[in-house]
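Here the complex is missing a single protein chain, while all its other protein chains stay put.
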Amino acid sequence: MDRFSGNFDRFSDLFNPYDSNPTNANHAIGDFTKCTRKPLVMGSTVLGLEYQDGVMIAADTLGSWGQLARYRNESRIYPVGNFTVLGAAGDMSDFQHTKHMLDSLMIKEYYTNDDHVLSTPHIYEYLSRVLYHRRSKLDPLWNTYVVGGYNNGERFLGYVDLLGTTYQSSIVATGLGAYFAQPILRNAVEGREGILTEAEAIEILNTCMKILFYRECKTLNRIQRAKVTADGVEISEPYALPTEWSFGEGIRGFGTQTQ
Amino acid sequence: MDSFLPVQVSWTPQTAASGSDFYPYTNNAGTVAGISGGDFCVMAADTRQSFGVGYLINTRYQPKMFKLSNGSVLGTSGFYADGLTLIKRINQRLEWYKHAHDKEMSTPALAQLLSITLYSKRFFPYYARVLLGGLDLEGHGVVYGYDSIGSYEPCLARATGSGGSLIQPFLDNQIYRKTPLGILQAPHTLDQVKAVMRDSFTSATERDIQTGDYLELFIITAQGVDVEKYDLRKD
């Protein structure tokens, strides 16, 4: 099984154990229990880092349908309560289900009216148990989540995937972002969480997202950022990253060609 | 990927009721080891968590060894989510036991509890290589080694996980003092045992790519549990 979220939607005609190509005419239609094993609209990388004011995460806005760049304005960052933000990679319908589930949870907590609100670690724990439970039923939520938050002066950044695997770290990246962006994030952030300014954090995330756009087929240069600080969650409007291609002007061919 | 399955199980992707070919395990790897002494026990684990597929490091510091409420120490490697779930279940049972009996569970009793908890998932096992360390009823150090479905035995020194096969022969030599003539057991001081443990992990890190970053030593004595942290190679 290829459970690497960067390959969730990489269809191979030769070997595709999940039959996950939505354009395959042989798809069993009407078997609803199989939905999550055939992820359709997919999101790619989510990045997260801790900085001096709190936590910042970034994701592009592409919802891929197979090899097709189907939805170019798919928001993959969602606030949960006032001090938690959720970034999602993987199947977008499972993400919508999760958003609904977490909203219900927050409302239920609010109804009790006991002045207790779920903080980020609570939400993270809940989400990771749900994902682990679903994997144990062999009916996974086909997502990788990044949970960021800021509670009582404490930064929180956690990762949980469709198997229920969890880790907390000052930098987090899903999918191919784990290969491309993690090295840069580790160099730039690890050990400097307390002194990294907001401007620097934005710059780091922009650089990483740009590299992903250059190198990963399912990333767009249109991204969204979210920060969680003592003031709460703030999610940016989508914006485009400038790109640079001029280095290719002098190149002729791919081998011994000279003109 | 099927080689990740620790034991022969009747569950396979094909036989799953839902007909899914989703594979519910991964190997987050890492190494766990334990050595018991006369009145102490030293448990150790590295802190690297790897993705399980490919050569990716998830994080350099995600502890996989935990002090339990009764003073024993439980270390897991393998599928991290299963290991964590196992620890949550065990801690819950310790809590119930405490309220039911008004005392902490002893380490030998906990060892049995851990065994039946693992066996309760015989046909959909926790893919965790578990090691339990603590003090027995007489106050002697004890380490229990397990397989993923609950077979267990107390031992003097045990290593398991991705670097386990590198460390175990070294412990056999240094702790068991196994020779062709039989076991020549030498007394070991806490300092000697700590040194053996640290050197085991620095050596395992040299040759096992999934072991590394930091080493956490849990030293269990009648006074309680001390935790020490050391550097390991990060490449």
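Here the chain labels run A and B in written order, and each chain numbers its own residues starting at 1.
In this text, contacts are C-beta pairs under 8 Å (C-beta built on N, C-alpha and C of every residue); 3 or more make two chains touch, one makes a residue touch a chain.
Rule of thumb we're sticking to: contacts and distances are computed from a predicted model.
Of the candidates "proteasome endopeptidase complex", "Peroxisomal targeting signal receptor", "COMM domain-containing protein 8" or "General transcription and DNA repair factor IIH subunit TFB4", the chain left out of this view carries the UniProt protein name "proteasome endopeptidase complex".
Within the set A:112, A:152 or A:256, the residue that contacts the chain not displayed is A:256. Of the listed residues A:69, A:184, A:202 or A:235, the one in contact with the hidden chain in the full complex is A:184.
Only one of the listed residues, B:42, B:110, B:149 or B:196, touches the absent chain: B:196. The missing chain lies against chain B, touching residues 29, 50, 54-57, 162, 174, 179, 181, 192, 194-196, 198-199, 202-203, 205-210, 231-235. The chain not shown here touches chain A at positions 176, 179-184, 186-187, 207-208, 210-211, 214-215, 247, 251, 253-256, 258.
Criterion: only the chains that are shown with their structure count from here on.
Averaged Cα coordinates give chain A a centre that lies 32 Å from the centre of chain B. Contact residues of chain A toward chain B in the complex are 1-4, 17-18, 33-34, 37, 128, 132, 135-136, 138-140, 159, 163-169, 178-179, 182.
Those residues of chain B lying in contact with chain A across their complex are 1, 13, 16-26, 28, 49, 51-54, 56-62, 79-81, 84-85, 124.
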